[in-house]
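Every protein chain except one is present and positioned as in the full complex.
So that you can tell them apart, the chains are marked A, B and C in the order they are listed, and the count of residues begins at 1 in each.
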Amino acid sequence: MIRIHYLEKEYDNGFLALNGINLHIAKDEFVYLVGSSGAGKSTLLKLLFSVEKPTSGDVFIDSVSLKTLPSKQIPYLRRNIGVIFQDFKLLPRRTVFENVAFALQVMHYQRYRIRKQVTQVLELVGLQEKMSNFPSELSGGEQQRICIARAIVNNPPILLADEPTGSLDPDTSWEIMQLLSKINARRTTVIVATHDKGIVDDIRKRVVALENGRIIRDSELGSYN
Amino acid sequence: MIRIHYLEKEYDNGFLALNGINLHIAKDEFVYLVGSSGAGKSTLLKLLFSVEKPTSGDVFIDSVSLKTLPSKQIPYLRRNIGVIFQDFKLLPRRTVFENVAFALQVMHYQRYRIRKQVTQVLELVGLQEKMSNFPSELSGGEQQRICIARAIVNNPPILLADEPTGSLDPDTSWEIMQLLSKINARRTTVIVATHDKGIVDDIRKRVVALENGRIIRDSELGSYN
Amino acid sequence: MFGDSFFFISEAFTSLKRSGIMIIISIATIAVSLIVFGVFLLLTANLNNIAEFVTSKLEIRVYLNNSMTVSEIQNFKTEIAEMPSVKSVEFISKDIAWDVFKKSFQKLELNDLVGINPLPDSFKVSMYNGREVKKVAKYLEDKFSGYVDDVGYTGHIAERIEMLAACAKYGGLGLVVFLTLATLFIIVNTIRLTVLARNDEIEIMLLVGATKYFIRGPFIIEGFIMGVTGGGAAVSFLYFFYLLFATKIQETIPFFPLVFDKDKLNSIYAVVLLLGAVLGTLGAYISVSKSLSYENMRIRK
Partner (left out) sequence: MFGDSFFFISEAFTSLKRSGIMIIISIATIAVSLIVFGVFLLLTANLNNIAEFVTSKLEIRVYLNNSMTVSEIQNFKTEIAEMPSVKSVEFISKDIAWDVFKKSFQKLELNDLVGINPLPDSFKVSMYNGREVKKVAKYLEDKFSGYVDDVGYTGHIAERIEMLAACAKYGGLGLVVFLTLATLFIIVNTIRLTVLARNDEIEIMLLVGATKYFIRGPFIIEGFIMGVTGGGAAVSFLYFFYLLFATKIQETIPFFPLVFDKDKLNSIYAVVLLLGAVLGTLGAYISVSKSLSYENMRIRK
């Protein structure tokens, strides 16, 4: 599903955020991406999502090279990848419902299907009561859950989660991780960048550890450290 | 130092976020504020910081009533309170250095003192190398650390931390919490809203637990649950 | 796609409703710049009218040879009348001219001094276009030198008035072109500022898989609505302002040649409204396209 090939990413200011990354992730895998602050986790996810282009090397998603993907194709790539952003990226002037619905509107879903799927997913993350609130009227954890809802509402074949439980209490975190596992069980590739030692150690999955832009460990059913 | 007196907060949309809160916090205390997502932790901190006004009841800081505090006095109140915001609130068009320096500039610090103190605090949070980067060029955890640096740079008598380790890996989190403990030891009142069970359970302090806007537990050297 | 248009329109209205003060300020700016534009359209129209009015009173006097017969005079008159730039020709017999002359110098008692009428017969030639007076005068003098004793016209003053009229016409045209460009620039820029303020939103939309087409739609409709609203406000203002102003002037100086022609005024108002709509739409299109291509840059190499 995802093949990363000698990937290198140097930012405009010359900072080398990723350095010689090689990684294969199969369709039904669930991968934790761990590493200290600034290790390059978000950068790697950004490359998978085509927010940044590789400096050298390449990323292949379903055999499509992101390096040569024409920019016109990017929206269609993105519709196949749900992303839980570390900084949420909610539309400030849209309600909770509209924020989640937007991901379906861009794909020209019918109105009634949008209403049905959005309501469902908001119930799943426990935000049905905040449906018509604006993001600024929500708590940090609630905002994070909208972002989760938006990422999974259209059942994308790939799900990238960048610190999906950073603003959530342990119980809610646990529920969200169970949800991601369930989604993974439906043959969705899931990659979770996280600092949550408790969760990584409890829900054992493949762990890829980054440090200074390099992979320093890649273990099946591994632990945080 | 801080007295909260039958505090109630109803938001404009009618949502009752805090309900009958009574709390005394002494000058040298370190308090964890825990509770599930949406419990009202951030709301309580916002009231302490005069970002929101109480609907009824009152908050006293050093015997000053925030309910009747004229808005002209608010800046001076805020200079005595360092805040680590849940959503960082960094100035996008200022560098890391400038963001931290700004908190001193508003207090008319001399240029050389600003340079000295900012450099020191950035070293403390491990960001000396990112000094002239803009916030958008930083990782989530790095942004959080600027926010921490800004909150503590002028040694305020009160420190409010809203989820200060939400974007940090366990090791960095541990360091930051040690730092906050050290600051507390210098007779700074520290209030930390957090979801980090590991830390609350390891670094034992007073724990105030909120649920649906009410205090449900207040225990000296308590645990997360 | 039809479904999309509907979506775009409802999105545009929701967005406008929620943007608050920023949109109000933009629309006000658009309205004001269109009012400036409209005021100068009205002004130019009135200047042209005044110029025409003043110059239309200019006339040529053709003094005829004493020897001409009645039928010769008749033929000559027809010939002049048939010239394309001539509006009308009036024959002034020397007797009438002498009476007028004497009346102008009543106190001189000319009859006592001058036994015989010294003046010739003449034609009073009115023109459609004041600016051709000089040309026609010259032409008549040259062509009919046999019949004509002298050709007079209001001379230097006429020349100066001609100049003013030309000024009003060409200057006015230049101004309209200049103001159209300035209005275009101001409106496009104003909308660009509102779009720039929403670059973050555009970036998020791109992140969740929206195509450029999909993002552009509502913005363009918003621009159109802003342009039309601003244009409408400008037209209402101009309409009432002109009515008030023109009535006031007409009361004070009854003969002042203002434009009251409904068709002319309506076409000016239509131009203002149309300019608002076109520039609003264009401004939004340019702005969102630039924002999109800028965001596109964010997918860095």
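We adopt the following convention: contacts are C-beta pairs under 8 Å (C-beta built on N, C-alpha and C of every residue); 3 or more make two chains touch, one makes a residue touch a chain.
This structure is a prediction, so every number in the text was calculated from the model and none was measured.
Asker: For the chain that's been dropped from view, list the shown partners it touches.
Answerer: Across the whole assembly, the hidden chain touches B, C.
Asker: One chain is left out of this view; which of C:14, C:189, C:211 or C:289 touches it in the full complex?
Answerer: Touching the chain that is not displayed is residue C:189.
Asker: I'm checking contacts with the chain that's been left out. Which of B:51, B:131, B:179 or B:203 qualifies?
Answerer: B:51
Asker: Can you say which of C:39, C:140, C:259 or C:292 touches the chain missing from this structure?
Answerer: Answer from the full complex: C:39 touches the omitted chain.
Asker: Going by the touch rule given at the top, which residues of chain C touch the chain that is not shown?
Answerer: Residue positions of chain C that touch the missing chain: 21-22, 25-26, 28-29, 32-33, 35-36, 39, 43, 50, 53-54, 57, 63, 104-108, 110, 113-114, 116, 118-120, 149-150, 152, 154, 156-157, 160-161, 163-164, 167, 171, 175, 178-179, 182, 185-186, 189-190, 192-194, 196-197, 253, 256.
Asker: Spell out, residue by residue, where the missing chain touches chain B.
Answerer: Its contact residues with the unshown chain are 11-12, 49-53, 55, 71, 74-76, 78-79, 83, 85, 89-93, 102-103, 105-108, 150.
Rule of thumb we're sticking to: only the chains that are shown with their structure count from here on.
Asker: Would you identify the chain whose C-alpha centroid lies closest to the centroid of all protein C-alpha atoms displayed?
Answerer: Of all chains shown, the one whose C-alpha centroid lies nearest the global centroid is A.
Asker: Comparing centres built from CA atoms, which chain ends up most distant from chain B?
Answerer: With centres defined by C-alpha atoms, farthest from chain B sits C.
Asker: Per the centroid of Cα atoms for each chain, what is the distance between chain B and chain C, given in Å?
Answerer: 65
Asker: Rounded to a whole Å, what is the gap between the Cα centroids of chain A and chain C?
Answerer: Computed value for the inter-centroid distance: 61 Å.
Asker: So what's the Cα centroid distance for chain A and chain B, whole Å?
Answerer: Measuring from centre to centre gives 29 Å for this pair.
Asker: Can you tell me which residues of chain B touch two or more of the remaining chains?
Answerer: In chain B, nothing touches at least two other chains.
Asker: Where in chain C do residues touch two or more other chains at once?
Answerer: none
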